[in-house]
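First, the structure itself, so that you have it in front of you.
Note that one protein chain is taken out, while the other chains of the complex remain in position.
Presenting subunit A:
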Amino acid sequence: MGIIRSLSQLLLVCCLILPAVAAAQVDDSEAQQLLTALAESSFKEKKDVVNRIASSGDERARPWLEAYGDNKLARIESSGEFVIVLKNRGRDWTVESAITGDNLGEISRRDIDTIRVNNALRNELEGILSVIDLKSPDEENRLTAARALKGSVDDTLAERLPEFIAAEESDAVQAALTEALAIYRVEEQGDVSAVATLSGSLNSEARAALQQAQNSDDPALAAAAAKAMESIEQKLKMNRAAETLYFGLSLGSVLVLAAIGLAITFGVMGVINMAHGELIMLGAYTTWGMQQLLPGQPGLALILSIPAGFLVAALAGIAIERTVIQHLKGRPLETLLATFGVSLILQQLVRTVISPLNRTVITPDWMSGSVMINEGLSLTLNRMYVIGFALVVFAGLMLIMRKTRLGLEVRAVTQNRAMARSMGIKATKVDILTFGLGSGVAGLAGVALSQITNVGPNLGQSYIIDSFMVVVFGGVGNLWGTLLAGLSLGTINQLLEPWAGAVLAKILVLVLIILFIQKRPRGLFPQKGRAAEG
């Protein structure tokens, strides 16, 4: 796709003229003229004006174009002065003069006319900036720029590319540029020798070029392209498999996180807590609250939210246990109804006290974006953190249940309450702590979920059914079962989704579980021995 049609002149301008005459300035009236032209022309004409600005050689050109691409280049209606908007929220915007660079303070939004930009122009701007960036001293910048060039090389650039490649020090950038050039050669010139370079490439532009070459009239080219495609398809298949596995694991880890708290309260204590989802929600809102307390430090706030979310949810859970659940011991149906009521109360409480609207939880920089494994496969970072977090929480919980006094007492009380009490264990205290622990873990799930889904009053509802499903499937009372059930349900769901669609995949998973429960009513890992008779 010819993203940068007019790259020809641009390249010459940016690579030859710009460095030589970097200090060249257009005078202020000329600058005003250029920007006026940009403001007043139609989208089609704007393209030419952008190119004229880029080729003006003025050192302000780059900030102008960058601001323009970000929708931050504007004109003051009353004075006709051009400004770069620094802050564009609220009713008064902070601006600085585009020509002199003076800070003009806050100006009412009514008086500011933003110069309109659209995707096509933004593309053009990106192209211009990436050609400039090929000369950047920073290797990262050069690499991004070189990758952006794939599929958008034109005749003039192609002539100059070998020079760039020869001068390039970094192997990665060199390879990217070589590939960009090869794509051009295959696509535009039908060059058989360039096909070899593309063989095994996972870039979608390279694939498009080869696909086109496959249908070419030149049999040698078509055959070479077909062979190259074959190797690509092979790699793609592997990629797809790896990707699906990752998606499955990540969905699974979300399920595990949401369910593991329930595995304690429901699985170990036998309390059907319908407000479990709302405890998750409280954890998510704690993250939001933390970010409000520490503005500008979303990462630190997120880390602090981990203990805070645990505490808030644990305290809320203990409050529920003390006020409602302890009075309904041994009456599961009433517990179910009462906790369902609690869940509605909590939801509406959040709605009236905070807001019915979703809250923005900022994802810290180190958690957004993805890790590129190869050009066809990148793994999203936030999901990766969630997988890790789920495993850590699971391990922590296992440790508590297996290695601590509390864990021992919990197991004792749940296996035989009367016996445990006669051994001197305070059953009530254990109840409180267990419920608090399960609720706290739900809070932790909320902290993690705030990074991948909406933080709003309905957050909990979407996870409560899934959580019960995982716990029942895994075998009530078994933490390992919960882990395995969560991960396998996630993976099955993601395997089904591509061909069955999201709605049907969900239904199929549900049917699968029902069938499984028919066969093995106690789940994957049924409890054995006396505890099973509970």
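The rule is short, and it goes like this: contacts are C-beta pairs under 8 Å (C-beta built on N, C-alpha and C of every residue); 3 or more make two chains touch, one makes a residue touch a chain; residues count from 1.
Just so we're on the same page, contacts and distances are computed from a predicted model.
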| item | value |
| --- | --- |
| Name of the absent chain as recorded in UniProt (options "Cytochrome c oxidase accessory protein CcoG", "SigE family RNA polymerase sigma factor", "Serine/threonine protein phosphatase PrpC" or "Urea ABC transporter substrate-binding protein") | "Urea ABC transporter substrate-binding protein" |
| Chain not shown: contacting residue from A:T94, A:N123, A:S199 or A:S216 | A:N123 |
| Option from A:Q292, A:S378, A:T404 or A:T428 whose C-beta touches the chain left out | A:S378 |
| Selected from A:G456, A:G474 or A:G523 as touching the chain missing from the view | A:G456 |
| Contact residue for the chain not shown (choose from A:R89, A:R405 or A:K519) | A:R89 |
| Residue touching the undisplayed chain, where the options are A:A31, A:L65 or A:I362 | A:I362 |
| In subunit A, positions touching the absent partner | 1, 3, 43, 70-71, 88-91, 109-110, 113-114, 116-120, 122-123, 126, 204, 207-208, 211-212, 243-244, 247, 250-251, 254, 348, 351-353, 355-360, 362-363, 368-370, 378, 380-383, 452-458, 461-462, 493-494, 497-498, 501-503, 506 |
